[in-house]
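One protein chain omitted, others in place.
Chain naming follows the written order as A and B, and within any one chain the residues start at number 1.
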Amino acid sequence: MKQEQEKPKKFGMVIDLDKCTGCGACMVACMAENNVPFKENETNKLDSITWMRVYKLTNNKPFPMTEVCYLPRPCQHCEGLHTGHSPCVSVCPATATDYDMETGIVSQIYTRCFGCRYCMGACPYHARYFNWWDPVWPEGMEKMLSPNVSPRMRGVVEKCSFCFHRYQAAKDKAFYKETRAIAEDDYQTACTQACPAGAITFGDLDNKDHAVYKKKQDPNAFRLLERLGTNTKVYYLSRKEWVRKAGDNYLPGEGLQKPRRIHE
Amino acid sequence: MSTADDNEREVHGQETDADGGGHDSGTTVREGGGFVLLFFIIGFAASLVVGWLIFPNLLYSQKKQPFDFNHALHMGEVDNGCESCHFFREDGTYSGVPKLAQCVACHEDVQGDTQDETIFVEKYVSKKREVPWRVYSRQPDCVFFSHAAHVKMAKMDCVTCHGHIGESTSLPVYEENRLTGYSRDIEGHHLENLLCLKKNTADRMKMDDCAECHLEKTGRKTSVQTEKDGCFVCHK
Partner (left out) sequence: MKIDRRCFLSLGIGAAAGITLSPLPWKITDDLSIWTQNWPWTPVPPDGKTINKKSACQLCPGGCGIAVRRIDKRVVKIEGLKGHPVNDGGLCTLGLSAAQLLYSPFRIQAPVKKVNGKWRKISWDDALATITTKMTELREEGKAHTVAGIIGGERGTVSMLWQRLFKAYGSPNLMRNTSMEDAYSLVLQKTQGNRVLPGFDFENADFVLSFGSGLIDGWGSPVRMFRALGDMKNRQAKFVQVEPRLSNTAAKADQWLPIIPGTEALLALGLIHVILSESLYQVRFVEQHCEGFDNFKKMVLETYPPEQVAKATGIKVETIKELGREFARAKNPLAVCGRGQGLTPGSFQETAAVHVLNALTGNLGEKGGVLAMPAGPEYEEWPEVEPDDVAAEALQQKRLDGAGGDEFPDAGDLPTRLAQVINTGKGDGIQLLFISGANPVYTLPDTKAVQKALAAIPFKVSFATHMDESAEMADLILPNHCFLERYEDVPVAAGLTSPIVNLAVPVVKPMYNTKHVGDSIIAIAQALGDEIADAFSWENYKTCLKETLGDEKWEKLTEEGYWVDEEFKPVPWKEGFKSAATKFIFPDPARLNHPPVSASGDAKQFPLTLIACDSMRLAGGAVGSPPFLIKITPDSVLLKEDLVVEINPATAADLGLKEGAQAVLATPKGSGRVRVHLDHGIRPGLVAMARGLGHGAHDKYLAGKGLNTNAFIGPVDDPDSGYDAAWGISASLAKA
């Protein structure tokens, strides 16, 4: 007996950069939610694990024409130009990272990973982090760890999962009521909820009733490194052209590229 | 001189031996062919015995539970079967093995006169310590198992995966894999389980078993890498 099939979802985000204040609440909410460890010295940002990282962009103009914009960068959950051909999934020799067509989420199974870091090289967004050391929590602070996310060990790669455990929890809650229906509110990532400015919107990009569906069609929407064909599921909004241009590499004098709309 | 002679003879003798040896060896092969075969069979049989009978027993250490538990007795006392103690919480999560708080309502004082009861009340209830049960179905930390999906949605019985533990009057011995640290109940108690075969769903609960059943029952091939169900369906 085959079970009834649900319509596949494509979870994604729309981040309004005009609203983002660069406060970092999304980063902390993510770390607290996902048992992300911390070290004594975290100033070398190359080995500082932050699934969500807020980058500071500037227009590079001298004082006083300088402008600054903050860009939060979770894993972009690339779909690739043919389904699932995400840069990291296609290079993983250990089946540790995978693309799920049911949700559009790129998964990472830590125990499966053997630390070759091909995926880190393949990821154009630096969204993947390697555990160079065993995580250590100061005595007593391991009490804060959430059982819903497996703590990682030395030698594996980790990254943002769109708080997949929250989807699991939402499904459990729905199943308990013997339904499969999960409302938009039932599954939201920790960063989305924590953002005090309301800059992040999360939902099913293919669902007309979800806020992200409309927002991604905004004329000011763009994605990062659009022309690589990574077909990411994180859209950004900004009214400022220099910000939209900062989302990709442009030759001098080249006009702003219209995004290729794959999720219509 | 004699020494020289002896030497000569010896040298000669050696030559003869060598010749004879060369000649003899042919006979040994022929004559020893039985031995070689016999030794092959001995080796073969012994290693089969080691591999099939001794090894599986050596692989597992036998661990005792803190004290014995009578499922059958408790089933007689409750109204709602397994779910009386192993229930779903309102958020859809599963409570699993009961915590002390659930037991104390009845077990504040010693009930009956078994030694297990005395251990329970004296060592755990009165000291407010949780019982460190060894859980036969314990999966690795990276596994997310949804009881709601299987029980509420797929309408599976408890016995399908857990067997008839609810009817038992005492707890089985907990066999722990010396290498992996997991219970033998996950890996299977029967010999055929060692070959990834099984008769009942409950016999074996490794990842391949989950994946196989998911493919069979849901038909989902949404994982791009494995063409089976997605990794995050059961991993966290």
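Note that a contact is a pair of C-beta atoms (placed from the backbone, for glycine too) under 8 Å apart; a residue touches a chain by one contact, two chains touch by 3 or more.
Just so it is clear, the model here is predicted, and its values are computed rather than measured.
A.B. asks: Quick one: which of A:66, A:217 or A:249 touches the chain that's been left out?
C.D. replies: A:66
A.B. asks: For the chain that's not shown, point to the residue among A:21, A:179, A:217 or A:249 touching it.
C.D. replies: Once the missing chain is taken into account, the touching residue is A:21.
A.B. asks: Quick one: say which of B:37, B:78 or B:173 touches the chain that got left out.
C.D. replies: In the complete complex, the chain left out is touched by residue B:37.
A.B. asks: Going by the touch rule given at the top, which residues of chain B touch the chain that is not shown?
C.D. replies: Touch with the absent chain occurs at residues 28-29, 31-32, 34-48, 50-52, 55-56, 59, 89, 91, 93, 95-96, 99, 140-142, 177, 179-182, 191, 194-195.
A.B. asks: Residues on chain A that touch the omitted chain in the whole complex?
C.D. replies: 18-19, 21-25, 27-29, 31-33, 35, 38, 40-45, 48, 50, 54, 56, 58, 60-64, 66-70, 111, 134-135, 137-147, 151-154, 193-199
Please note the rule applied: only the chains that are shown with their structure count from here on.
A.B. asks: Quick one: which bits of chain B touch chain A in the complex? Just the residue numbers, please.
C.D. replies: Listed in rising order, the residues are 88, 90-93, 140-142, 144, 146, 148-149, 152-154, 217-220, 222-226, 230-233, 235-236.
A.B. asks: Which bits of chain A are touching chain B when the two form their complex?
C.D. replies: Checking each residue of chain A against chain B gives 1-3, 5, 8, 83-85, 89, 92, 95, 98-103, 105, 107, 109-112, 148-151, 161, 164-165, 167-169, 171-178, 180.
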